[in-house]
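For this depiction, one protein chain was excluded, whereas all remaining protein chains were kept in their positions.
Then we have chain A:
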Amino acid sequence: MAARRTRGMTGPDVSRSTVARAASIAEQLRYECSILLELFREKESFTADVLVDGRLVSVAPPSSQLDTRDKLWRLHSALMQCRSLLERAIAREEEELGGGKKGDYETQRKMVKDRLSYLLICTGELLKTAGGAALLTPSLEGLELDGPTALFELKLWVYRIFKEVDYWTKTAITTLDALPSVIAKERVRTSRVRTTRSTRR
């Protein structure tokens, strides 16, 4: 567990707009991640089926027993680790493999990092809305931030980080879609009313 929970979360009342914005950002991040992965594979002559096994981000295993705040906390923690790893990967890449003219890959990489930061802000707001903001202090302890020394291993490590970001972005989309927001409830209620009226007609 890479984070420490300090206070329990009580209610799942999160605003619909924040969830929607977070989901939208996550969708955009997923798209940008896919482009970044494609650019990286193209740059390094990797095929799409390059296998990178093992996870770099360590969080609590998913469970149906987790409530909304725990799910948000887990997601937020994973995304924070992703951002730390991504920042480190960018730094290592610039130091060992970068230099020269900046191209599409570098632009996309920065875009993903910035989008991930926006998503983190949103998930932080959701946590705050859920009453768990002060309780959450994600820890990067134990996170492998240095990476390998061999350059090829370094490239594989960077690629794994990009894949990790992509994985947790998809997880964020799933988690956010599954959030039982108040608005969603209202929408369900409104929908039921409309269905009833339609039936009466």
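One rule holds in what follows: a residue touches a chain if its C-beta (ideal position, glycine included) is under 8 Å from a C-beta of that chain, and two chains touch if they have at least 3 such contacts; residues count from 1.
Here, contacts and distances are computed from a predicted model.
A chain of this complex does not appear here, and its UniProt-recorded name among "Cell cycle control protein", "Zinc finger protein STOP1", "Signal peptidase complex catalytic subunit SEC11" or "Fibronectin type-III domain-containing protein" is "Fibronectin type-III domain-containing protein". What chain A contributes to its contact with the hidden chain is residues 43-47, 50-51, 93-101, 150-152, 155-156.
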